[in-house]
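Sending over a structure as structure tokens; questions will come in a sec.
As you look at this complex, bear in mind that one protein chain is not there, while each of the others sits in place.
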Amino acid sequence: MRFLPDAEQTAFGRNLDRMFAAADTPSAVRAWARGEHGPGRELWARVAGAGVFGLAVPEAHGGSGLLPVELGVAFVELGRHAAPGPLVETVAAAVLLGRFAGDGLAGAWLPRICTGQVMASLAMPCGGPYALDADAADAVLVVSGDPADDLHLARDCDPVQASLDPARRLARPRDGELLATGPGVREAACCAADWAAFATAAQALGVGLALLDRTVGYARQRTQFGVPIGSFQAVKHRLADVLIGLEFARPLLHGAAVALAGRAPEASAEVAAAKVAACEAAYAAARTALQVHGAVGYTAEYDLSLWIGKARALRGAWGTPAECRAKVLHK
Amino acid sequence: MRFLPDAEQTAFGRNLDRMFAAADTPSAVRAWARGEHGPGRELWARVAGAGVFGLAVPEAHGGSGLLPVELGVAFVELGRHAAPGPLVETVAAAVLLGRFAGDGLAGAWLPRICTGQVMASLAMPCGGPYALDADAADAVLVVSGDPADDLHLARDCDPVQASLDPARRLARPRDGELLATGPGVREAACCAADWAAFATAAQALGVGLALLDRTVGYARQRTQFGVPIGSFQAVKHRLADVLIGLEFARPLLHGAAVALAGRAPEASAEVAAAKVAACEAAYAAARTALQVHGAVGYTAEYDLSLWIGKARALRGAWGTPAECRAKVLHK
Amino acid sequence: MDLDFTPQEQAFRADARAWLADHVPCRPLTSLETRQGFAEHRAWERTLCDGGWSAVSWPREYGGRGASLLEWLVFEEEYYAAGAPFRVSQNGIHLLAPTLLEHGTEEQRARILPAMASGETVWAQAWSEPEAGSDLASLRSAAVRTEGGWLLSGVKTWSSRAAFADRAFGLFRSHPGAARPHQGLTYAMFPLDADGVTVRPIGRLDGKPAFAELFLDGVFVPDADVIGEPGRGWQTAMSTAGSERGLTLRSPGRLAAAAGRLAALWRTAADPDDTALRDRVADAVIRARAYRLYGYAQACAGRLAAGAEASLTKVFWSELDLAVHETALDLLGPDGELAEGAWPDGYVFALAGPIYAGTNEIQRDIIAERLLGLPKGRRG
Partner (left out) sequence: MDLDFTPQEQAFRADARAWLADHVPCRPLTSLETRQGFAEHRAWERTLCDGGWSAVSWPREYGGRGASLLEWLVFEEEYYAAGAPFRVSQNGIHLLAPTLLEHGTEEQRARILPAMASGETVWAQAWSEPEAGSDLASLRSAAVRTEGGWLLSGVKTWSSRAAFADRAFGLFRSHPGAARPHQGLTYAMFPLDADGVTVRPIGRLDGKPAFAELFLDGVFVPDADVIGEPGRGWQTAMSTAGSERGLTLRSPGRLAAAAGRLAALWRTAADPDDTALRDRVADAVIRARAYRLYGYAQACAGRLAAGAEASLTKVFWSELDLAVHETALDLLGPDGELAEGAWPDGYVFALAGPIYAGTNEIQRDIIAERLLGLPKGRRG
């Protein structure tokens, strides 16, 4: 058993971390929130260049084969830096299309997803009616019907709506060209949903880690009543609880990655467990971060806000806590 | 509006408080837990002498008429002192029988309940299959059937079983003599169930107040790391939360008393709200009391244990939290 | 013990209900944290004032209607049950006005209160400073004596409503040599458009400028705009602080309406068999009911939880408000992520509840030390 990231995987994460740190990611996020996609698109190209999207694409289509462990490592960093855009949706779209390998669709889209040329968004019944960042995406895929057997390329979308995470903008897509239909779509969509939930869980873990880091740093230096507020037991204990939540979400995420890699029948349940644990830990981190920072944490101009809203949004995205818990028990 | 206990009601509570404090109640409780009912029976006589049981009995049968406010005041004190015996059940039995005023039953039992000669226990479908302290009770009433239209006097009971509160011993009664039957029984049982839940809520509030008092006292004098443990913020904040829980349960209890007194149609829901709030507050008080006391709180020989087990037991008695919450919304 | 209203109180309720039914805008106003919304809310204050409902508990001479505590609770119930707008004058009416009524001069009351009631003057609070948040007594902004008044300098921040308000009130260090940090402070009022004042709006989490930073550079305040004795501003302000935390800032009626809307949402939008959601909705309803009854008890006792007891209330309503809104967002499913609408707006607002008016950590310290008598810790 080797239930730890290996040196290469660790280095991959570290390199992504450095890349984002050097790229003034917060500015790109703020621009994205204003609907200015240029800086975010540059970041997207670098994410693609690092091979992140290829981790969800078969080798035949320019990817590295489906590598959930590495994908998880990457999405923790994407979350840690609050990277903008339909990252999860593009990965899920890649998985969905990858299941149609052989017919023309995969060949048409997947190579361009790998290179970052195509930023895809995706709406499926299990993820709600909205497509994330539909205004920025090059393609919005829609799975619909009852049963959900139809795969459409959305013709267009309703206007994007702001969300509680200013960097996440939601739009209701309208069905367009029918790309494929049949039970194969449904099966592929189920698989894609697992990958979406998994990537969201990893992203949430990264969000939580960033919130904890920043809050610990703040609590060390912010002084009230003549002492650093981090010396108050109430602050200490809340932050300790945040660390516990995140540290015990991490192995579930790794377990889900292993299950996805092995196409294990219990992968859905493992992903659901990781999703609820990581998202609840991240949301608790956000609440604590806000409370420990006080008013400054409540302001949009302070970078902390980039993660606070995201923690709330990811909690509901691609599987609510209740849906995940049901999946864990009914597997 | 006069939504506060009046001077007489306050004095009534204070007198009961003094009576229990002078009576070495903890010894009576411990004896009761061993199945030695003598000291508990003496206490019972004093409770009756103070007029507590009469508060649930019509004047025609020797009581003071149904006075839920005063009954609530009394049961807070009964809880505060962890008084043993089927106190709630005797009150509920009185209310049940009082609904048959005119026929012989009420006349046969109620005067003797008022004077403390009859200690009654009671099992009804909504309260589960067990009768509290059936071995000590002079009469065990059972409402059963489907619909629950039959009122029996239990012939005998299965052996008493210990519960998580050593002073509460449970037994499954066997049907005996049929005392009454028909929809009137069912209607009276519903009313009795509300009174049982109400008295339990009051008792729980008293239990919680006692736990808080004792724990605050302990935290003030117990020293670790050179300071009273009550100066640690973690201890302070837990105790503050306990106080908040109890202080906001109290008005719900008073509101339920007013609703019962006015036979208001929403009385069931008001009682349910008070029950869940008081019982959850008392259980939180117990968990905090245990944690702040540490090992000494975990010992049977330390009096705190008399309240800790009771807080757990009352939480489930006469309406679980889930049942109460359902009642609040479906009134 | 009873929960009966007198015929007079019932008439008061009926009057309030009827007036609100006639006047509450049928469409929600724009968020008061925007320029347009601020203006709309200011106009609503004028309408309220014309009806005599702007500050019901004040004496009639200042624009109130001399309502009792219980009547005030009734008004708040009716007000929020009618879906009436949030009060842009809240800071003035519930923080400044009680201080003026207790410590102000007759001239101050006559000059300030009617304009406050009508929304002509909207007030911002200016307590916090960059280095003085929870530890308010460590504030540094200065009031320097000058002829006929004081010159204020320094930085105030997290000043709610200040982006669009007219005037502000706060504490300033006027006697820097005082033995203890709580001493030597002066309670002063100043216009936000005065010479020397720079207002920098600050966006809250969703970007709306719900507060501002105030840079003060020799702002002149005449003696007439100092409340109470100079140098004893802390003592003067404490009545305000208790009032801020207690029932008045977030009334039982307001929370009851929020819980009621949540229950209505649950009935229409949720799976009734989903007991997990049901339990959360029920708890919100129960806690809102507890708060309402708690308010009645306080009114019957002749006081609205003040002093340390106000801290119990502050923790209770702020946590309840957040629970109500978190539950609503969960109930809304995917729509719960959208930023527009009363629920997400209320959620972002509720997130600040455990922070402002003294963090809940400070409130719990106060509860433990002053109500439970636990030994003082290192704080302070």
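Each chain carries a letter (A, B and C) given by its place in the written order, and its residues are counted from 1.
Convention: a contact is a pair of C-beta atoms (placed from the backbone, for glycine too) under 8 Å apart; a residue touches a chain by one contact, two chains touch by 3 or more.
Here the structure is a predicted model, which is why all the values come from computation and not from measurement.
Chemist: Please provide the labels of all shown chains that the missing chain touches.
Modeler: A, B, C
Chemist: Of the residues listed, B:1, B:234 or B:264, which one is in contact with the missing chain?
Modeler: Once the missing chain is taken into account, the touching residue is B:234.
Chemist: If the missing chain were put back, which residues of subunit C would it touch?
Modeler: 273-279, 377-378
Chemist: Using the document's contact rule, name the residues of subunit B that touch the chain not shown here.
Modeler: 127-130, 161-166, 168, 170, 223-227, 229, 231-232, 234-235, 290-291, 294-295, 298-301, 305, 308-309, 312-313, 316-317, 320, 322
Chemist: Which subunit A residues would touch the chain omitted from the figure, given the whole complex?
Modeler: 1-6, 9, 69, 212, 216, 219-220, 227-228, 230-233, 235-237, 239-241, 243-244, 247-252, 254-255, 257-258, 261, 273, 276-277, 321-322, 324-326, 328-329
Just so it is clear, only the chains that are shown with their structure count from here on.
Chemist: At least two partner chains per residue is the criterion; list those residues in subunit C.
Modeler: 361, 364
Chemist: Identify all positions of subunit A at which a residue touches two or more other chains, and write them in rising order.
Modeler: Each of 232, 234 in subunit A touches at least two other chains.
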